[in-house]
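Note that this complex is displayed minus one protein chain, with the remaining chains in position.
Here is subunit A:
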Amino acid sequence: MHRYRFVLYRPLQFLPVLLGISIITFVLVRLIPGDPARVLLGSRATPAAIANIRAQYGLDEPLWVQYFYFIGNLGQGEMGKSILYKIDVLRLIATRLEPTLALVLSSVAQSILIAVPLAALAARHRTRLPDHAVRIVSTLGIGFPPFWLALMLIILFSVRLGIFPVSGYGGSLTDKLYHLALPSLTVALSLSAVLTRSLRAAMVQALESDVATAARARGMPESIVFWRHVLPNSLVPTVNLLAVNIGWLIGGTVVVESVFALPGLGQLLVRAIFSRDYMVVQGVAMVFACATVLVNFLADIITVALDPRVKL
């Protein structure tokens, strides 16, 4: 089991990564022109009132002092208080986490369910009609931007057919899933296009590999050759591609959540940026960063499980 030993010490390597991210987000947020106090109080605020708010949130301190407050708070599991919402950033994030998490998970699940059969179909009928169809569709899927796809889906399913709601988020579990259907399909269509192409390429290669030839030479029917030898040998590159894309997806929820008015982290982030709500921007960025790091960590574990040759 020593191949899995990295699970124990790899998290230690996350610390410097997250520290770096915290510095970058901290600085970048403050480089955006504008002042949270001025945004909060409006254009007719007196200089004294603005100074008062700035002092209240520690914005009058030197930048490095502010950073150490931020890091000190993080160490104690605090992220400060939102200037706009006036509540704890961590609590704010907790209330917005669920829709985003549900969106990401359901779209990843859907994209895998779409990509694996399509890639298998294309690879097994290489350079024939199914393959051409899958390749054209997946190229289109990569080409169409998600916001456009989202609008088209809304027009078709919500406006014309009236099957799914146009926007918003539900209360009960079924209602939530009902509201998530279109947003997650939007993301899944884009994501599965990327996955299908990668998986198809890996499968085409594996179908022509010596491993497949050897299996055929000992009389294995094509179905066993495919499911037992070709598929396991083509998953690894796609798992890593998926991990990279989930990282991108977590940031990309911003667009989809905006289009579908889902009350998730992406939407929160956009609003926080507009109102220069430094604490919230920092907090959400850190959550996104942690999630990306975590997803890649999971991908590493899956890779090690799938391929006995890999040592980490």
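Please note the rule applied: a residue touches a chain if its C-beta (ideal position, glycine included) is under 8 Å from a C-beta of that chain, and two chains touch if they have at least 3 such contacts; residues count from 1.
The definition used in the following text is that contacts and distances are computed from a predicted model.
Peer 1: UniProt names the one chain left off this complex as which of "Serine/threonine-protein phosphatase", "Peptide/nickel transport system ATP-binding protein", "Na+/H+ antiporter subunit B" or "Cytochrome C"?
Peer 2: "Peptide/nickel transport system ATP-binding protein"
Peer 1: In the complete assembly, which of A:Val7, A:Leu84 or A:Met220 touches the absent chain?
Peer 2: Candidates A:Val7, A:Leu84 or A:Met220; residue touching the omitted chain: A:Met220.
Peer 1: Among A:Asn73, A:Ser111 or A:Asn233, exactly one should touch the missing chain; which is it?
Peer 2: Within the whole complex, the residue contacting the unshown chain is A:Asn233.
Peer 1: Tell me where the left-out chain touches subunit A, residue by residue.
Peer 2: That gives, for subunit A, the contact residues 5-6, 9, 12, 209-211, 213-221, 224, 228-229, 232-233, 306-312.
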